[in-house]
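Handing you a structure now.
The complex appears here minus one protein chain, its other protein chains still in place.
And now, chain A:
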């Protein structure tokens, strides 16, 4: 599903150049659950942003489902993203002005799904993440764990082939964190490919494989399964 080769990303500010990704190469197969680990500042989020087509690399190749997407323009990236990728963030990133239902509905709306179908699909995922009873609440009225469950629901509602999660449990206590990890595992078992950044060895054990990064490139890959 994902094959990156010699990927490079350099942040340039007026004074300094930061090499965030340096000659990075690896592959993620369909249906895999991969954890990315490494010290703070080693480029994990940068990598995830590129994998999620939110950002483009400065050099290297990025094949997504066999299509070279490294040089895609913003419009093409957005199109590819909307059809294939779901995101879960550490800070849940829900829109405060929208209800739980509306937040989850958002990707379907931008995908142009019909109203009746939207309702059915949103209800289905809300049911799955057990937040149905809170569907008309606003994000601030929910606990962190509940918010993250909504965020997961939003990430999967469009049935993406790939879910990218950046420290999904970072802001949660261990029981809420475990719940979210269980949800991701379930999704993975249903066939969704997952790439997850985490600082927690505990969480990493839910995955099939751990990619360890240091200063912008991979150091080791532990295969757990």
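Here is the rule we use: a contact is a pair of C-beta atoms (placed from the backbone, for glycine too) under 8 Å apart; a residue touches a chain by one contact, two chains touch by 3 or more; residues count from 1.
In this text, contacts and distances are computed from a predicted model.
Missing chain, UniProt protein name, picked from "Cytochrome C oxidase subunit I", "Phosphoribosylformylglycinamidine synthase subunit PurQ", "ABC transporter permease" or "Spore germination protein KB": "ABC transporter permease". Of the options A:10, A:63 or A:98, the residue whose C-beta touches the omitted chain is A:98. Remark: the omitted chain is touched by one listed residue; of A:44, A:81, A:134 or A:209 this is A:81.
The chain not displayed touches chain A at residues 45, 49, 52, 54-55, 74-75, 78-79, 81-82, 87, 89, 91, 93-98, 102, 105-107, 109-111, 154, 158.
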